[in-house]
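Accompanying notes for the structure given below.
Note that one protein chain of the assembly has been removed; the remaining protein chains are unaltered in position.
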Amino acid sequence: MTVTAPSSTRPGASSGEPFLVVEDLTVKFPTEDGQITAVQGLSYSVEKGKTLGIVGESGSGKSVSSMAVLGLHDTKSAKITGSIRIDGQEVVGLSESKMRKIRGRQVSMIFQDALAALHPFYKVGGQLAEAYRVHHPSASKREARRKAIEMLDRVGIPQPDRRADDFPHQFSGGMRQRAMIAMGLINDPSLIVADEPTTALDVTVQAQILDLLQDLQREFDSAIIMITHDLGVIAEMADDILVMYGGRGVEYGTAKDVLTRPQMPYTWGLLSSVPDVAGDTDAPLIPIPGNPPSLLKPPPGCAFNPRCLHKDKVAGGLCTSQMPELLESPTVPGHLKRCHLADPDAVYQAEVLPVIAPETLEENDPR
Amino acid sequence: MYAYIVKRLLSGVVVLFLVSFSVFALFWFGPSAPARPMCESKTSNHCTDDRLERFTEELGYNNNMFAEYGRYMGGIVTGRDVTISGQTTECPAPCFGLSYTTGKPVWDDMKDRLPATISVAVGGAFLYLIIGVPMGVAAARRRGTLADKALVSSFLVLSSVPYYLFALLTYLYVAVWWGVPGIGSPGYTPITENPAAWVSGLALAWICLGVFGCTQYTRYARGAMVEALSEDYIRTAKAKGLPTRTVVYKHGLRAALVPIVTIFGIDFGTLLAGTIFTEKIFDISGIGLWALNAIGDRDLPIVSATALFSAVVLIVSNLLVDIVYSALDPRVRLS
Partner (left out) sequence: MTETNEPTTDATGGASFADLAGQEHQPPRLDPDAPPVLTVDNLRMWFPVKSSGVVSRTVGHVQAVDGVSFEVPKGGALGLVGESGCGKSTTGRLITRLYKPTSGSMYFGENRQDIAAMSNRQLKPLRRDVQMIFQDPYTSLNPRHTVGAIVGAPLEVHNVVPKKQVLKRVQELLEVVGLNPEHYNRYPNEFSGGQRQRIGIARALTLNPKLLVADEPVSALDVSIQAQVINLLQDLQKEFDIAFLFIAHDLAVVRHFCPEVAVMYLGKIVEIADRDTLYKSSHHPYTQALLSAVPDIKQAAVGGRRERIRLEGDVPSPINPPSGCRFRTRCPIAKEICAKVEPPLMQIGPRHKVACHFPAELGKAPQHPVTAGLLGVDSQGSPDAGVTPTAIAEGPGYEKQWFDLQRREMVSA
């Protein structure tokens, strides 16, 4: 069990509570094989105008935790405990009718596969207008349509008044994602949860969409939670990064700290698993062995221990017996990590970095 | 779209030719002389070889088969005169020949029986749709709960009872033993004659078809709805802040309707082509019973007419399903 003091939910948090505060969030689902704990003891926060990147693999709980922020889990089956505060309002346990007023209005969500996430039988403009009217009941159909066209125009869809009458399948992949973003932003939300918003897109289209998201964030001063497995996207978009593994946060800090001075072997594994488009071509890929852990029967001790290449550096088999807490790094202030290694920074600099990015070392080399 | 309908109708005509020709050829080359049933019915089962030969000649079975087939098809389009036992009867278009048993043009009989079959089919289908689909939707929304499981398994039991047994039991319990008011003795009265009698006579047939059909439609609707509700766009609809009702009906049911409509179109076509058990048990003289009797009597013109009729109904209902499908799902373009 991890108890994190509220003051440490965000590294370097300033005065006043951030727009979104998640504290000690736990989400459990019953399944036929038993209860699974999809998210456990998760805490983070996002301020307006800032972007939090959540990184993790399938089953890490990154999407489950964000769906909980919107209250999208079936309240009858999912057991949600802890606290989620949106603009100071507690939403865990909030009634469905009150939650509905927040969804799509204060907090909206952008999904990965816009082709599947937009209804195939309704026109794009109609789907946007519907999102507007549900939170503006006094608006007429014409007003809603005008607003929809305005938003389509804002996200860069050419001839928006004509394209509003198209069905989603008549849009290209990039345009569909733009329409999805337009729908997410039509009610001026303060928090946008973007779940792998560019994963299905080509790189040049991905670049366009990321540009658009950043422009819109600047314009509306919204907070963004960006869920992705692409470390490059995170590096360019996020202010803070939360790395999740097996339903828990395992590393949390500013984007710069997490990606340049990672403190947790799982993050190292992620970094060494992806080739760099500009790095040394001779740098080997060092995969993380094995597969992600079962949420049904998580391994004892640290959830990452069966795949960890550095547990030999921790004495007394601590890794296989005791779950490490998410604590501040001894060397980097405000940087939280869940690992028993005494000085992970030193291990990373001495062992990992020279292998995965030899050219970085040469740059720092005084010779 | 119109080009597509024309294309489908043209290919439908080809199918009709194939069906009619196959049936025609089947009789022509059948195990017994094609004129024998007629000969026997006209001679009170004293059909000698001489007599048979006379009927064979008269009915044209000594002519070239293709020429005779042409005459038969021509009769359907323009009508023709048919001579049996030296007696010539005018058979106006669409002429499917004269019934061997009644000697009347087949189409006249068919016209008499169609309203009964349509009444049975429409009433039954209406019942199973309005009971089955809402139950399926309700079950899908509560899937995994006790109510859902109870419904699904009890319907499974019900639908594994043979239909004729189910219909008989319904008849015995509802009409005979309980004597439920409003349900008269089964039979068909034209709605134009006496609407009340129409309803009370057909009610049992409708209930049987409706209840039995709704077990299937509940399953279809439940399956389609469970699938629709697990789609990404349902999650999007929820994330927009839409009320549950809108999410389930406007977004979910709309999508689930597509497969239901497809199955329904084909099912309804089959119903129109005749519901033999229902008609037999509830004493309704419809197309199905008619065809069944015709097969027993080896009344070839009626058998071929009913075969053609089923083919027409299925071709048309398939086409209608496709048109409705494209109207429901904008991604489908008919071409």
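By letter and in written order, the chains are A and B; residue numbering begins at 1 in each of them.
Assume contacts are C-beta pairs under 8 Å (C-beta built on N, C-alpha and C of every residue); 3 or more make two chains touch, one makes a residue touch a chain.
These figures come from a predicted structure and were not determined experimentally.
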Q) Out of B:Y4, B:W28, B:Y69 or B:Y163, which is the one that touches the chain we can't see? A) B:Y4
**Q.** Residue among A:G49, A:P120, A:G232 or A:G334 touching the omitted chain
**A.** A:G232
Q) Touching the left-out chain: which of A:V39, A:I192 or A:L271? A) A:L271
Q) So which of A:M175, A:V193, A:L242 or A:V332 would be touching the chain we can't see? A) A:M175
**Q.** Candidate in contact with the missing chain, chosen from A:Q208, A:Q322 or A:Q349
**A.** A:Q208
**Q.** chain A residues that touch the omitted chain in the full complex
**A.** 33, 57-58, 172-175, 202-208, 210-211, 214, 229-237, 255-256, 258-260, 268-279, 281-282, 284-294, 296-300, 306-310, 312, 351-352, 355
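Simple rule for what comes next: only the chains that are shown with their structure count from here on.
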Q: List the centre-to-centre spacing of chain A and chain B in whole Å, with centres computed as mean CA coordinates.
A: 56
Q: State the interface residues of chain B toward chain A in the complex, per the touch definition above.
A: 231-233, 235-244, 246, 251, 254-255, 328-331
Q | Interfacial residue positions of chain A with respect to chain B in the complex | A | 70, 72, 96, 100-105, 108-109, 111, 113, 116-121, 130-131, 134-135, 167, 169, 183
